[in-house]
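Have a look at the structure below, then the notes.
Only one protein chain is missing; all other protein chains are in place.
Which chain is which? They are A and B, in the order written, and residues in each are numbered from 1.
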Amino acid sequence: MNLLFSIGIQCVQSILLIAIAPLLIGWIAQNHAWLSNKTGAGLAQPYRNLHKLFLKETVLAKNASVLFRSAPYIYFAAMCSITLIIPVFWSHLVFSDIADVVALLGLFALARIFLALAAMDVGTAFGSMGARRGMLISFLAEPAFLMVFFNLALMNHSTSLTQIVTTLLAHPFAINPSLAFAAIAFFMVLLAENARIPVDNPTTHLELTMIHEAMVLEYSGRHLALIEWGNHLKLLNYFAIAIDLFCPWGITNTPQMTALISAIPIFIFKLLVLGSSLSLFEALTAKVRLFRAPEFLTSAFILAILGVLIQLLVMG
Amino acid sequence: MDSVIQQLIHFFSALMLLLNFSMLAQRRVLALIRLLALQGLVLSMNIGCIAYASSLPEFYISLILTLVLKVWLIPFILHRLLIKLGMQGKIELIINLPSILLIGLALVIFAFALSASFAQNRTNHLALALASVLISSFMLIIKRKAISQVISILALENSLFFVVSSSTYGMSLVVELGIAFDVLIGLFIFGIFFLRIRENFESLDVKHLEQLREE
Partner (left out) sequence: MFIACLLFIPLLSAIFLAFLGTRPVAAKANVIASALSFMSALGLAAQMKRQKIALLGHDWFYVDYLSVFLIIITTFIGFTTAIFSVRYLINEQKTRKLTRKKLRFYYSLYQFFFFAALLILVTNNLGVLWVAMECATLITVLLVGLYHIPQSLEAAWKYLILCGFGLAQALLGTILFYVAAETLSSSHNMLLWTELRAASTHLSPHMINIAFVFIVVGYGTKAGFVPLHNWLPDVYGESIASVLPLLSGVLLNLAFYAILRFKLIVDGATTHEFSNHLLQGFGLLNIIIAAFFLLRQREIKRLFAYSSIEHIGLISFAFGLDSSLALFAGLLHMMSHSLVKSAAFFSAGQAIQVRGSLFLDNIKGLSRDYPALGWGLLLSGFSLIGLPPSAMFTSEFLIIFSAIKEHPGLAIPFIIGLSIAFAAILFRVQNMVFGEKDYPLTLRATQLSLFPIYIHLALIIGLGLMIPIVFVQWNEQIIQLMGNFLWR
């Protein structure tokens, strides 16, 4: 009974996350519009986009291989499986024993690899350019990402997300400088991986300035829909990880109905706040030139390592 | 000391180190001056914590002194000087930024190792403060313009003051007054020299200041 209940909660969490991912993107875009004193397209616009894309015909190049055709599915599937690992309302997930933070990283890498390979598969110039740029950014962001996780693993003596959340929930609120450093580093990595300003402009239509968009230029129809949804889901996953690592209050340790139900609005609220702050940050910053992106990511890496050092040597 | 105060002091030490790194990486001169003012603010908040914890009057005096001098007066003078000289641009770096950051990281590790060997119970702030001092010293050699050398010496003084203020009794007021006075006089002299260097060399790039050698 208990097992069935847990699996049920797991599925509910997963479905919820997959469902509200486009809503999050819509919220961010709406905030952008409000900040620019425009009306905006409405919160449901991403849903309408996805709907339109699913109904359209999928056009493939003649030399597109199996890799090209299956990459969107693998990408989307990887993102969905990540939603199974991140605790959102309840800290003890059924599948948390299968994967810890390093495996999380591996799943992100899996998704990224397939997308990059598929971009190079068809042989267009922009595809390989986008793939190379995307891999540069990801390759530099990965050490920083890993260091943030190591920081938290050091603090909580485990690399499993469940353990991390439980330990953090047990501590009283403390001003922890290494956590602060890790948080800043994580946000820098978030911006880089999700193709946000200051690393990449998600709304650009100039191919030479694209990093992530250039990888998916050849896709259309349902493939593009899956990739877009995967992108939305990726941002939601990153936000969920951020909430787990840096402000997990509201997540329950016990599977009581009342606690679980009350955890949902807390989570949604945190998402909204994060979305608005991301939008504000994007409005205030400009995109950096491509060759400055490695400097941006090195700074993230340095911050993360500083956090680890402070944790190791100073906080006992 | 109260544990909240302890945590705050740890936090401020880490913030100091972060600000030093940002100054290392920053290229725009006006942003550097703002970061310097921010450092002064963190320093004053640290002194404020200590003053609250120990409630000796001389800490409050030193708090006011630091606030007035380091958060307002010195950045203000520098800002005016730069606007007057028209030097609001960017400072080039000698080597590229990622290498600079990695060398800075190596210095931090060295400082942590050094203070870990002291084995006293105050290693926390000492480690971070020592790291801040080393980073500001590194900043002195890494940039090309004369103004950045002035700013890095001021950042060095800020970090040193941080080390002092984290110790239990602080230095006596006379010494702090003397140091503050020296810094101010030094700043005036810097200003005078900027104007003269500008008149004579038409630029504040350090490569003009390398003419004296053995020939």
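The rule we apply is simple: contacts are C-beta pairs under 8 Å (C-beta built on N, C-alpha and C of every residue); 3 or more make two chains touch, one makes a residue touch a chain.
Predicted model only: the values in this text are computed from it and were never measured.
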Omitted chain touches shown chains B
Contact partner of the left-out chain, one of B:Ile5, B:Ala53, B:Leu93 or B:Ile197
B:Ile197
Touching the missing chain, which residues of subunit B?
114, 117-120, 122, 126, 130, 133, 137, 140, 146, 149, 153, 156-157, 160, 163-164, 167-169, 171-172, 174-175, 178-179, 181-182, 185-186, 189-190, 193, 196-197, 199-201, 208-212, 214-215
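Here is the rule we use: only the chains that are shown with their structure count from here on.
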Subunit A contacts subunit B in the complex at 174-178, 180-181, 294-295, 298-299, 301-303, 305-306, 309-310, 313-315
Subunit A partner, complex, touching residues on subunit B are 7-8, 10-11, 13-15, 17-18, 21, 25, 96-98, 101-102, 104-105, 108-109, 112, 116, 123-124, 127-128
